[in-house]
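The complex is shown incomplete by one protein chain, all other protein chains being positioned as in the whole.
Right after this comes chain A.
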Amino acid sequence: MASASTSKYNSHSLENESIKRTSRDGVNRDLSEAVPRLPGETRITDKEVIYICPFNGPIKGRVYITNYRLYLRSLETDSALLDVPLGVISRIEKMGGATSRGENSYGLDITCKDMRNLRFALKQEGHSRRDMFEILTRYAFPLAHSLPIFAFLNEEKFNVDGWMVYNPVEEYRRQGLPNHHWRITFINKCYELCDTYPPLLVVPFRATDEDLKRVATFRSRNRIPVLSWIHPENKTVIVRCSQPLVGMSGKRNKDDEKYLDVIRETNRQISKLTIYDARPSVNAVANKATGGGYESDDAYHNTELFFLDIHNIHVMRESLKKVKDIVYPNVEESHWLSSLESTHWLEHIKLILTGAIQVADKVSSGRSSVLVHCSDGWDRTAQLTSLAMLMLDSFYRSIEGFEILVQKEWISFGHKFASRIGHGDKNHADADRSPIFLQFIDCVWQMSKQFPTAFEFNERFLMTILDHLYSCRFGTFLYNCESARERQKVTERTASLWSLINSNKDTFKNPFYTKEINRVLYPVASMRHLELWVNYYIRWNPRIKQQPNPVEQRYMELLALRDEYIKRLEELQLANSAKLSDPSTSPSSPSQMLPHVQTHF
């Protein structure tokens, strides 16, 4: 009785899409195996298990494990219940011992990175659990077993190449660079200046490569201030970097000070350079103990410094954990709002958005150039610059523009995806893991919620990006920086997520999108408007799962209706003109042409 509906309960976007996609991509679907397979995906094993669904109780099924996914079919209804890329697995635990009594007390508990847990009960006899545990561990955490990540085995072919989406020279040219204040330098071509920066950098025209080298010595991990974005009209810029190496003794560096002054001078409208330090001021001060710090007034004249109070990766990780506690498997009911508040997740979102708004506002209305950094300049800095750019530049609100933004500000500037996500790594408790990129996508979702017509992409686009942030099917988010990607020849050996998206663009389009070229978007970063992204964070709960967006659906219906009417109208016009030119043809009866055309709403 219950099982009839369970297949619906567990079907979800990722699963549905990958099934659809595989068929669209012309992937073999071996019916005898009953598992969809990507080219290059190989079956490893299958096993009869009891899936302990947190919403519908135990369900008998057969689990199939490939080198890419864990797939579960119900034995009773022969329908797919789970289709989980192994990349989302964060931790596999054995529950119950050989002597455990009680039904379904012996098996595996799998913690996923995408806000859910999977539980399987297995038979105690015959090492069935040990086999499954070992195989899963091996393929979910290939790094520990000297196995390649699946993206390198994936043989999917797409008709567009996502790796071609981002070409830094083209993107800078789109921004009007180089110009007489800013130049493109290849000093980092071989990652000699900074191993976590991209090869191509935009720096002040007046700063020589020698200057850059000297500045690099005073910036954490040599991440010198470089241009991220230039305002097309007032020519103010957003510059990103890491913290200065001030240390306890309050060291100064004339080259760094001069370099910032050169950046300031590229903008003649305001006599000051604004520095946004993303951290809370206490943290910035504390960083002096480890050799870091911030730009003090006395050393850096003509600058004004603001702290944006955004917390570090550890705080964010703990916050997301709390979110999971209140939404999975059961949604906290009685004190939902105060529980949500106690996770502080939305508060962090608010601070990030507020920071980005300040950056955007300073550049756009304040006509002042802005320098953004945190400690290393690859987490909070990436959040702030990319969100500010999204607010300022409508180009980044298109599908390709957003891909370029992610590719540029996150991937090429060395957000440590490998460390933050832990692709293929078994160390689930690694202190380097943190949902920084997820937070960024959440902020984008909040913006798209406030401005439903401003983005070319829809919610599905954002969710697909997040799904493949973990899935390891594409090379897009692998490794920590460009130099590592180049060493691994990622672009040659893997497919890009953008290939998948750009070859199915219609699926990811927001029908309400209205292109507005010069519009700066200022979201309201108030708790009154920020919401938990229910469709993402609570998507596994069948009770919460939203219907397909009815507003979008209705719009699509109307679009189809319009096209049909236009077609009929054209036919009518054609018939009429034919009638005029050839009086011998008998006039077609009106009822024939117009069967029940009416729109009541």
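Here is the rule we go by: contacts are C-beta pairs under 8 Å (C-beta built on N, C-alpha and C of every residue); 3 or more make two chains touch, one makes a residue touch a chain; residues count from 1.
Basically, contacts and distances are computed from a predicted model.
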Exercise. Absent chain per UniProt: "Exosome component 2", "Myotubularin-related protein 10", "Adrenodoxin-like" or "4'-phosphopantetheine phosphatase"?
Worked result: "Myotubularin-related protein 10"
Problem set entry | Which residue of A:Ala98, A:Leu337 or A:Ala429 touches the chain not shown here | A:Leu337
Exercise. Taking the entire complex into account, which one of A:Cys53, A:Ile313, A:Leu346 or A:Leu466 touches the absent chain?
Worked result: A:Leu346
Problem set entry | Per the touch definition above, residue among A:Gln358, A:Ser419, A:Gln439 or A:Ser471 touching the missing chain | A:Gln358
Exercise. Mind pulling the chain A residues that touch the left-out chain?
Worked result: 5, 8-9, 331-333, 335-341, 346-347, 350, 354, 357-358, 361-362, 364-366, 450-454, 512, 514-516, 519, 521-529, 531-532, 534, 538, 542-545, 547, 550-551, 553-566, 568-569, 572-573, 575-577, 590, 593-601
